[in-house]
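Note that this complex is displayed minus one protein chain, with the remaining chains in position.
The block that comes next holds subunit A.
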């Protein structure tokens, strides 16, 4: 058997297990196998991008996609388009904001959308409370930038109250 990319004999038969369409087998010469494996190093980003691309092609029209891309997290300001390109989310609240489109992605990657396993004993504040904290940090930075130190220290106190009062406001989303 010849290498898929050149005339040399294929000595590496790599089975790619991350394809959503089932295992894909590649027949490569040693050189191309090395090249292929070295490319694989950047997997997480490209994995997310590939999954999303397939998923979006299947489910959405061009207009729907354009609309989805413009969706923005009110807390960190990341757009879905930005996430799609970088493969990285901007804040924990994105799991709530983009839930509808993240769930199919999680199923594609993990064959599941529900956590099973360890849970922290210390409860995380509710998604809204976490979002509020992130927003307050932003406002505080803005206040400092404008040299409005009085406002900044007000916000700092509010952050401290929120952080320390986590136990009584904890709800598990």
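Operating definition for what follows: a residue touches a chain if its C-beta (ideal position, glycine included) is under 8 Å from a C-beta of that chain, and two chains touch if they have at least 3 such contacts; residues count from 1.
Operating definition for what follows: contacts and distances are computed from a predicted model.
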Which of "Heavy metal-binding domain-containing protein", "Protein-arginine kinase", "Iron-sulfur cluster assembly scaffold protein" or "Tripartite tricarboxylate transporter permease" matches, in UniProt, the chain that is not displayed: "Protein-arginine kinase"
Subunit A residues touching the omitted chain (full complex): 11-15, 17-18, 23, 30, 34, 37-38, 40-41, 43-45, 47-48, 75-78, 86-92, 95-96, 102, 105-106, 109-125, 127, 129-130, 133-134, 137-138, 141, 162-163, 166, 172-173
